[in-house]
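Shown here: the complex without one of its protein chains, the others still in place.
Up next, chain A:
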Amino acid sequence: QVLMEAWEKGVNPEGNSTNPSNWDFSNSFFFAGTVVTTIGYGNLSPSTVAGQIFCVFYALFGVPLNLAFLNQLGKGLNAHLLTLERWVQKPGRAQVQYQFMICFHYFKTMFPPLVFSYVEGWSYGEGFYFTFITLSTIGFGDYVVGTNPNKHYIPVYRSLTAIWIVFGLAWLALVFNVGANLMEKFLQLKWHKSDLSLAEGATTKLEDEPERPRIHIPS
């Protein structure tokens, strides 16, 4: 009983001494990040009422801020891709760019799990599972980086992870956007939507999906 309560509060009963505090600055920073990106692992969560209320208002402003930021980042990445494309228009470079893109995406999906499984002592499958669950912002919390009391992490480890999460989120948001677009086409909703847009008239159109601003990828 005691164990379960302790675990729920985020205190790890394993090990001999109490761990470095769960709420020191870098861990709190990481926590704030998981709130704002809506990942929400849950291995750590405010237990005081004041903390919970603060969390609610913090998220109320933080989540739109995060989405706007990711939107900008996505546009930036997109612009980058465009310049790359233009650079590639010159003959003979198409092959290189294609290979580069494949390499980049492969690297992006396969490399981080390697790092995590090495540092955290997970298997590669677990690392990949963690990567996906984090970047899709599902964030179960069964695997979280930097929480093993038996390991020593370099101080910037969590900050580096945070940076990776941000870029990975922008990238995965692109992927999901494409997926949602395809799905709409598949379900023949675009056809249906044209009827609706006629009915809407001069009022503001809800073009993008409500959760993530759609980043239009020029084909």
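Throughout what follows, a residue touches a chain if its C-beta (ideal position, glycine included) is under 8 Å from a C-beta of that chain, and two chains touch if they have at least 3 such contacts; residues count from 1.
One rule holds in what follows: contacts and distances are computed from a predicted model.
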item: Among "AP-1 complex subunit gamma", "Phospholipid/glycerol acyltransferase domain-containing protein", "KCNKH protein" or "Transcription initiation factor TFIID subunit 5", the UniProt name of the subunit that does not appear here; value: "KCNKH protein"
item: Residues in chain A touching the chain absent from view; value: 1, 3-4, 7-8, 12-14, 34-35, 38-43, 45, 47, 49, 52-53, 55-56, 59-61, 63-65, 67-68, 71, 125, 128-129, 132-133, 136-142, 176, 179-180, 182-184, 187, 189, 193, 196, 199-200, 203, 206, 208-213
